[in-house]
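Shown here: the complex without one of its protein chains, the others still in place.
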Amino acid sequence: MKRVQFTNASLPYLLLLPQLAIIVIFFYWPSAQAIQSSFYLEDPFGFGSTFVGMENYTDVLGSNEYASIARFTIAFTLLVTFLSLSIALLLAVKADAVLKGSSTYKTLLMWVYAVAPPVAGLMGVMFFDMHIGPFLKVAAFFGWDFKIGLNYFDTAFAMVVIAVWKQIPYNFIFFLSGLQAIPKSVREASMIDCRSGFRRFWSIILPLLAPTAFFLLIINMTYSLFDTFGIVDVVVKDKAANNPITLVYKVYMDGFRGGDLGGSSAQSVILMLVVFVLTIFQFRFIERRVHYG
Amino acid sequence: MAYRKTVASLVAAAALLGTSNVSFAATEISWWHGMGGRNQEVINEISEKFNASQDACHLTPLSKGTYEEALNSGIAAFRAGEQPNILQVFDAGAATIINAKGAVVPAEDLIKDAGHEFSRDAFIDGVRYFYADKDGKFIGMPFNSSAPIMYINDEALKKAGVEAPKTWEEFETIAPKLKEAGFIPLVQSQLTWEFTENFFSRHNLQFATNNNGYDGVKDTKILVNTPEHKMMYSKLKEWYDNGFFGYYGAGWSDNQKPFEENKVAFWIGSSGSFGGLQKSAQMPFSATFLPYWSSVEGAGTNSFIGGAALFAFAKKPKEENDCTASFFQFLTSAEIQYFWHKSTGYVPITKAAYEMAQEQGYYKETPQAEVGIQQLMLKGGEWSKGYRMGFYPQIREIMEREYNKIFANETSVDDAMKTIEEEGNKLLERFAKTAG
């Protein structure tokens, strides 16, 4: 917390009001209804419904299928978060360091973020296509018989690559903005203190970047968990079969496609609780090591 | 043309302002669908024709994304009282809307209430029961319908010196020759639709208890774990192991591709697939019925339709419902059905439209277009009318998962069918509670 703060009785509430009003109306109110429906089995049009207590939860948690989807989701989230963060950080540090061509690099690296998601997904799928994908040649060069849609690992590989590729520019933009905010005087001082580039980065730049990095860690985790269902859908060609899928895709299949509001709500609540616990953990144990200013 | 566009946009603008009473006082009705590309253009053309054919009603179609997105848009809108007059719902999702008693006005009632004649016999047998209730009353109006048929690579047959099979027994005898000639004898594109659902229809076998699910949701059980159905999949697996059957996963296009590339002799696709194949196939092709096992008694009945139907939402004013009824009448007229059939490749749903297509010589130029409808007009059986199971999209997903596992040697046919039965029945049980 800040050493100095304003003390004003009503102003902070006033400043928070617009954001809170929108959140209460458009998030908490609908969410409460979604949570309520997790205790019912109802027809989506709202004619019949049966109160089933915890049955939707026990049905989900008791299924082997759900457990294996959960395992894949964890692996997927860890991989996507780690890879997209580290690659973006490397690129941002380098783009921040070079003088010549720096703005060209920055533009090029941010560009992909602008590709419309359906086309980005389609392109990824065409790249990895089981019959005509250019990637088959690359894989064959290493003796890898790449079979997307048939081989669990290969399908997962394609999903991770596309998800990481799509997320790198996002992280790049934020890392770069974080780096740019480091005062020149600090950098110059660090040049004198640490001659080794790596040590300078590790002991001076990274700690200064920590607030941004912590933010990105949380956001990337929620990205991998929640925002990648479009990628999963396009990679499995809307037929999950025995291919890897993530938990939120399962929510989509059951709720959106299958009309099982109760079951899919229960799955969302489970997901929400798990992520909530995870973030609290991160705030308590990781944020403690983040030094703000 | 330009004038008509202006009028159309004026009407749309007026509808936006909520003042539908413009000078000519046409009743506005809306239609949400899940189609894009060429099919959407044809939908727009049909709507324009309807609007031009009379003054009392004005129909505005709107694409609402995919089938799933359209269905969910419709559901959300219905709950909020903002529903369109007509919603297109896909085959596997039909049970959801049909079982929500009160969400829709049965198409048949709608048409009769508006004072029109309605004859169930005008419709092709394979079409008329699928979206109907157990007494045969039309709940949804079949719209885009197709049947699974077998496409034939003419070049492959010539090279191997064989004829296209009518039955799977015949297929077994010629498969080695096709393989020898350098072709994969058989590929399909959707096991659930082509080798499960339509296995039951083509062999006149019961697919679910409670009269295939038509008699009610309580205690409906799926009957996939049966000797005949298991035999079909054991054979597929055996063919796969011997190189007589190619399997490229659950994706439709991944399986269609090798046929287009002239690597495959027979491909089981949709009766609507020929339009795309004419552009993409690298060899001459023809089509015939989906084969069956002659060893199964009573086999050779008509297949189920796939595709989607139109449903008229409830809680709409009488004059709008009357307009919807007029549109359904217009849509099922022979001219429009023939136009739809020709432009999109979907089958016409009335006998009159089929006769018109024959008279006009359409099937002389495109013989493949006739196969689907002929298959739907084959003799019907007790179990080839249709099936109705709740949460069926999820049940299909379970099947897709288990079938993939069969070909990946991760499970046996026996275990797969047992799993589908168990998990499927559990879903059906859950669905029964949503009606409670």
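First chain written, first letter: the chains are A and B, and each begins at residue 1.
The criterion applied here is as follows: contacts are C-beta pairs under 8 Å (C-beta built on N, C-alpha and C of every residue); 3 or more make two chains touch, one makes a residue touch a chain.
Here is the rule we go by: contacts and distances are computed from a predicted model.
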item: Protein name as given in UniProt for the chain not displayed, "sn-glycerol-3-phosphate transport system permease protein UgpE", "Acyl-CoA dehydrogenase", "Toluene monooxygenase" or "Cell division protein FtsA"; value: "sn-glycerol-3-phosphate transport system permease protein UgpE"
item: Residue among B:Pro61, B:Gly249 or B:Pro393 that touches the chain left out of view; value: B:Pro61
item: Touch with the omitted chain, as defined above, among B:Gly37, B:Pro227 or B:Gly361; value: B:Gly37
item: Touching residues (missing chain, whole complex) on chain B; value: 5, 8-9, 12, 15-16, 30, 34-40, 44, 47-48, 60-66, 69, 72-73, 75-77, 79-82, 84, 146, 189, 252-253, 256, 260, 269-270, 272-273, 275-276, 279-280, 344-346
item: Contacts of chain A with the absent chain, listed as residue ranges; value: 2-9, 11-13, 15-16, 18-20, 22-23, 25-27, 29-31, 33-34, 44, 87, 90-91, 94-95, 97-101, 103, 105-119, 122-123, 126-127, 129, 132-134, 165, 168-170, 173-174, 176-177, 180-181, 183-185, 187-188, 191, 197, 208, 211-212, 214-215, 218-219, 222, 226-227, 229, 248, 251-252, 255-256, 261, 264-265, 268, 271-272, 275-276, 279, 292-293
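The criterion applied here is as follows: only the chains that are shown with their structure count from here on.
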item: Chain A and chain B: spacing of chain centres that average the CA atoms, whole Å; value: 37
item: Residue ranges of chain A touching chain B (in the complex, touch as defined); value: 41-50, 52, 59, 65, 130-132, 149-150, 236-237, 239-243, 253-254, 256-260, 262-263
item: Chain A-touching residues of chain B, taken from the complex the two chains share; value: 68, 71-72, 75, 78-79, 93, 96-97, 99-103, 248-254, 257-258, 261, 391, 393-394, 397, 400-405, 408, 410, 426, 430, 433-436
